[in-house]
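Take a look at chain A:
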Amino acid sequence: MDMEVVKTYIQRVGWPRIIIGIFLFSLFIAAPFVQVRVSTSISDTLIRFGMNGVMVLAMVPMVQSGCGLNFGLPLGIISGLLGAVLTIELGVTGFPAFLTAMAITTPFALLFGFGYGKLLNRVKGNEMVIATYVGFSSVAFMCMMWLLMPLKSPTMVWGYGGEGLRTTISTEGFYLHVLNDFLAVRIGEKFFVPTGMIIFLALMCLMVWAFYHTKTGTAMTAVGSNPDYARAAGINVNRMRVISVMMSTWLGGIGILVYQQSFGFIQLYMGPFFMAFPAVAAILIGGASVHKASIYNVLIGTFLFQGILTMTPSVMNSIINTDMSEVIRIIVSNGMILYALTRVTHSGSRG
Partner candidate 1 sequence: MLLVLVLLSVFLYNIGKGYTLLLDNKDIELPGGTAKALAMVEVQVDNEEPIELYPRDRDMVLVNGKSHTISITAYNKSFAEIGSYKIRFKLREKSDMFLLSMPALAAEAEDWISPFSPQR
Partner candidate 2 sequence: MKSVEKKKKEQQSLPERFILLITEYPVPALFIVISILAIPASGFSVGYLTQELITRLVRNSFLVLSLIIPIMAGMGLNFGMTLGAMAGQIALIFITDWGIIGLPGLFLAMILSMPMSVLFGYATGKILNKAKGREMVTSFILAFFANGIYQLIVLYGMGSVINIGSDALVLSRGYGIRNAVNLINVRQVMDNLVPIKLFGINIPLATFLFITLLCVMILWFKKTKLGQDMRAIGQDMAVADAAGIAVEKTRIIAIVISTVLAGIGQIIYLQNIGTMNTYNSHEQIGMFSIAAILIGGATVSKAKIGNVFLGVMLFHLMFVVSPMAGKNLIGSAMLGEYFRVFVSYGVISIALVLHAWKRLKEQERSRAGLQGIATEEARGSEA
């Protein structure tokens, strides 16, 4: 009798997640034995959790509305980059800088999201591949733009009268760690909880959760789970999809801002190129599928994924004396996405 319960639980959670969970757990157990401080590890994991959380959250709207996994996240990231870069140009510093960046990001994100959403509506059934290439093309396009932008701030422009923006721009002096350090909890030298950032993430999650309990939110979910029923109920399917894309793009923009304030650098040019993939992998690890994603998935997935990324280098390097972290990252994240793509869904909808 108990076996049945365990079996259904395993089926629901999925083998990959169990394997990853056990793997992560064992890494934590192994840590003290290989001279890796657990306290630092937990702190690092928490920091990376907060850094990436919002971008993973950005996956939820589009999955829920049936547009699939947002491989075009770079578009949203770009709107965030524009916000960041323009904020620095304006010379704002500190926490207000972060708010300014958010404010500037928003119109860009909504604009890009609108166009992107309209495009996706024309290619129903093929959203994910096209999203990927739209993402790539826009990053490449912005590469050209970053070179041509007539911005003047000395921290951003190449020295010695160079043209165009630098590849990486430091957020120091602007909004470095403004969220991390807010209400931070520091125990001793090694344990650090970036409370501010986590509160921010919680706020974002709350916003999204609340949205999905509004009329528009429930309509959006209906569109994703059963478009014909939604249409019959009088919901404008296309409009809902576009709104979900705009939401996702906006969250992507905000997400990169959170990431930057923790990471310390704004990465232009090819930086955002592959950034969709870790976010996609994270939410899938958290249990989402191509058609269904919840905030629960976001939190669990980000924690597990970032946990592995943090722990593997330090622990495995001490055990095997090799840095296999990059290869493991590639295998785990892409393997996860692959697994999700090959699951036969019950509703039999297209991807």
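Keep in mind how these were chosen: all candidates are chains of the complex that A comes from, given by their letters.
Structural remarks
Everything below uses one rule, namely that contacts are C-beta pairs under 8 Å (C-beta built on N, C-alpha and C of every residue); 3 or more make two chains touch, one makes a residue touch a chain; residues count from 1.
Worth saying up front: this structure is predicted, and the values here are computed from it rather than measured.
Chain contacts in this complex place chain A in touch with candidate 2, from the set 1 or 2. By the touch criterion given at the top, residues 71, 119, 122-126, 128-130, 132-134, 136-137, 140-141, 143-144, 147-148, 163-164, 231, 277, 290, 322, 324, 326-328, 330-331, 334-335, 337-338, 341-342, 344, 350-351 of chain A touch candidate 2 in their complex.
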